[in-house]
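Missing here: one protein chain of the complex. Every other protein chain is in place.
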Amino acid sequence: MKKIKCIVIGASGYTGAELLRLLVLHPHVEIVDLVAESNAGKEITELYPSFYAANLPALKKLDEVSFEGIDVAFCCLPHATSQEVIAKLPRNLRVIDLSADFRLSDTALYEKWYGPHQAKHLQSEAAYGLTELNRDKIEMARIIACPGCYPTSALLPLIPLAEAGAIDKSNIFIDSKSGITGAGRSVKVNLLMSEANEGVGAYALNGHRHAAEIIENLGVNVSFVPHLIPMNRGIISTIYVKLNGTVEAARKVLVDKYADEEFVKVLPEGVAPSTHQVRGTNYCFMNIFAGQLEGYATIVSVIDNLCKGSSGQAIQNMNLAFGLDEKIALQQTALFP
Amino acid sequence: MKKIKCIVIGASGYTGAELLRLLVLHPHVEIVDLVAESNAGKEITELYPSFYAANLPALKKLDEVSFEGIDVAFCCLPHATSQEVIAKLPRNLRVIDLSADFRLSDTALYEKWYGPHQAKHLQSEAAYGLTELNRDKIEMARIIACPGCYPTSALLPLIPLAEAGAIDKSNIFIDSKSGITGAGRSVKVNLLMSEANEGVGAYALNGHRHAAEIIENLGVNVSFVPHLIPMNRGIISTIYVKLNGTVEAARKVLVDKYADEEFVKVLPEGVAPSTHQVRGTNYCFMNIFAGQLEGYATIVSVIDNLCKGSSGQAIQNMNLAFGLDEKIALQQTALFP
Amino acid sequence: MKKIKCIVIGASGYTGAELLRLLVLHPHVEIVDLVAESNAGKEITELYPSFYAANLPALKKLDEVSFEGIDVAFCCLPHATSQEVIAKLPRNLRVIDLSADFRLSDTALYEKWYGPHQAKHLQSEAAYGLTELNRDKIEMARIIACPGCYPTSALLPLIPLAEAGAIDKSNIFIDSKSGITGAGRSVKVNLLMSEANEGVGAYALNGHRHAAEIIENLGVNVSFVPHLIPMNRGIISTIYVKLNGTVEAARKVLVDKYADEEFVKVLPEGVAPSTHQVRGTNYCFMNIFAGQLEGYATIVSVIDNLCKGSSGQAIQNMNLAFGLDEKIALQQTALFP
Partner (left out) sequence: MKKIKCIVIGASGYTGAELLRLLVLHPHVEIVDLVAESNAGKEITELYPSFYAANLPALKKLDEVSFEGIDVAFCCLPHATSQEVIAKLPRNLRVIDLSADFRLSDTALYEKWYGPHQAKHLQSEAAYGLTELNRDKIEMARIIACPGCYPTSALLPLIPLAEAGAIDKSNIFIDSKSGITGAGRSVKVNLLMSEANEGVGAYALNGHRHAAEIIENLGVNVSFVPHLIPMNRGIISTIYVKLNGTVEAARKVLVDKYADEEFVKVLPEGVAPSTHQVRGTNYCFMNIFAGQLEGYATIVSVIDNLCKGSSGQAIQNMNLAFGLDEKIALQQTALFP
């Protein structure tokens, strides 16, 4: 079988590194070039010594790349930068974007949360890459906009429940807790181990960008409060919803929806998901419980923010877009303990 | 000044050890005896080598203790055991109980959540030890029932708001996250570092005992979901409430209520509390923010579960009960970083 | 290709779980039975919910297992138990033992450190499973005794250096630091997260069992001091040795020895190994540096204790013993960050 030739743009950040961790074991992918502007000329092992046993090309600048024969570009860049770079790529490439730049179909909403958008004309070519819920569009799209980590954890349970009318959409409280890698490799005081370790805080209490993505996909406003947890990886979203029917009915919606999915598992009744169960994996584990207030339910959904919440889902989307089995290179069991 | 003579019953658990950490620096307290049935005969340093520089008596059985001249007994025992022991103590002692046994004035409610109560006849002698909100009763009571850690974090903001009519009590969601010491020194697989570290999960989704305490004090049912966080100490409660008025008005209720309190601080507008800020201390830091759903607010409240959430508040109650300045031995700044 | 049929005895401990994590992705292995005496009847997901997406058989008692057609048994049992079980297994099975029971060819030495040995008669059928340094014997042996985690980290650099005469064997100081999973799933107070987290201590200062294994393989006494580090996985051994020649010559010994090995990498000159680089992998990264005392060198060697230090090396040995490519199912890159 002919290999899919890919380049990874933005290989020096965490989503880039996570993508490489998974791609090096993909039997049908050839990693042709790694792009990292400010680190061009270095080996990836200088940034990530964990790759000493892999056999990866040195980092390049984008303008040193020959696109001859390349099938797909993964863009692991910060938002705003990503749109500029994607606008310059050859149009015959499939683009899998891990940034926020093409996640919102409403570019005005984008600009409200993220600032000016330099490539609005490309938005119509993009599909929202929440794999299990948008396959038809992902298969066809030139640009696949992989969802944010928080939205992935929240939307996988909420969209089917909302579509089935099992919950009241007007009244959703999403309390999310994320490991520290969600902030990327940005060198900020509050991300130092001395500061982040051994404590937990809420942040973005006046609104977090990922709320926009949840709101657009649900079609209603929601309450979304993220917290920073002293661990590397993992997101747990605890979601408080008002039921339209019974919790058993709501649970059945989820069980039925995901019965044939590899990467979304509704745990057995009563079993609580924990991020330990999905560390380093592309799985979303979820469950729903009777709420403690009459008529409410509590949903718990866990993912690895860097994997299903970013680079793993990106590969799942690539597999889908190129007609491969979606599961290839993604079926690792959690690293536990 | 004559010293207060105390004994600590249940000195080998975490609340016992935390109590000792603070009491050894209390200028007006003499620690006469340490009781720990199964470890009797040992030095406390065999269990907690951190006490090598303190000068503490060896552990005894309760029946080896002479109560002659003792002013106060701290009971740091598990619930159920605590009630049995307290029922046997001389009646001239003040008792400060850190267990759940006398926290609920409704002993039927107690029995529903905790099982049979062997000392119901003593409930009328007990005051709920949420210091800032119950001073009158604490001062007089023979038994002071120190609140649970989760309820302390939730009730300090919620009671004043509810009493002022600033929030709708029928619709409260408390999402709490606790460090691992909340589970005590019990040797369970899920508390092993290998299992608890690097992940987070919700638990007690079908109801946690501490909910009873919150419900009794607010007079309504609430939603309370606790989570276990990979850190030693700290609780953050993120609370979603429906406002009756503006968030500014609600904030003013809290600011006014706690203006003269040492141990409860409402942070400046917009500043997010984090458990890092109160690690190892008797402080509760809180704040309230406009919710992301119209008409709602988000409250964030943080404490150290072992200190303000247990042993620190116990000492604060002792200071109050014995006519001392409440602040004595309790004004440490957080151990940060 | 016909699959290798295996059973895993002692599937409920950490080395069992780690073995399963890797084996489920092995294309040439079929996991026929999981044995766990005290948990027999349960699903593995009740112990390790991370396996919800795998498709594993329920746990059995050993006497419920049919050995018909089984090619290999992995024994993930505690020492002493392992020898008893192995003595009862059908003799046509290959046995890969992860315990200490057959690691020491000198059974008297074994009994000195571990107590009575009930299956000394089988010792002659066992090979020490330090793959890179003992392939000839491993290929042939009926029983493969996988090395301890500490010895793996220390012997991989020390044996080649000693054999080449590059170091003075009489004067070796091994200062090892291990993550908490090294202690297994034993429920002890000092392994609780509250106790192990946020601190580090030396232990076994009067001698650790793994020293025996190092001593037997080097043929001299050594100083070996282990430390418990607040992390789940990883061992770093910092080794102080007296050189017979130059550090460059010593380094060349290691570089040459491991030039063609997949799983042992001598890092580029001056680059310091860290356990982050091998988390979750079967790799040993090492390096050697000029010591700060004239004539000495400092060796640094890192592995994942559960993987190369136990279950990963077990699979590497199985691959070798069954004539497969040693690398199959073992080339994951570290989970970093």
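All chains are identified by letter, namely A, B and C, in their written order; residue positions are counted from 1 within each chain.
Heads up, the rule we're going with is that a residue touches a chain if its C-beta (ideal position, glycine included) is under 8 Å from a C-beta of that chain, and two chains touch if they have at least 3 such contacts.
Fair warning: this is a prediction, and the values are worked out from it, not measured in the lab.
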Per the touch definition above, residue among B:Q277, B:T298 or B:N317 touching the missing chain: B:Q277
Chain not shown: contacting residue from C:P49, C:P273 or C:G312: C:P273
Chain not shown, touching residues in chain C: 171, 173, 175, 177, 179, 192, 194-195, 197-203, 205-207, 211, 221-225, 227, 229-234, 236, 238, 240, 270, 272-277, 279, 289-294, 296, 298, 300, 302, 336-337
Chain not shown, touching residues in chain B: 14, 17, 20-21, 24-25, 48-54, 181, 185, 197-198, 232-233, 262-263, 265, 267, 271, 273-274, 276-281, 283, 285, 306, 331-337
Residues in chain A touching the chain absent from view: 14, 179-181, 185, 187-189, 191-194, 196-198, 230-232
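Convention: only the chains that are shown with their structure count from here on.
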Chain ID, smallest distance between chain and overall C-alpha centroids: A
Distance from chain C to chain B - Cα centre to Cα centre, in angstrom: 45
Centre-of-Cα separation between chain B and chain A, whole angstrom: 39
Gap in Å, rounded to a whole number, between the CA centres of chain C and chain A: 35
Residue list for chain B, restricted to those that touch at least two other chains: 192, 194, 197-198, 230-232
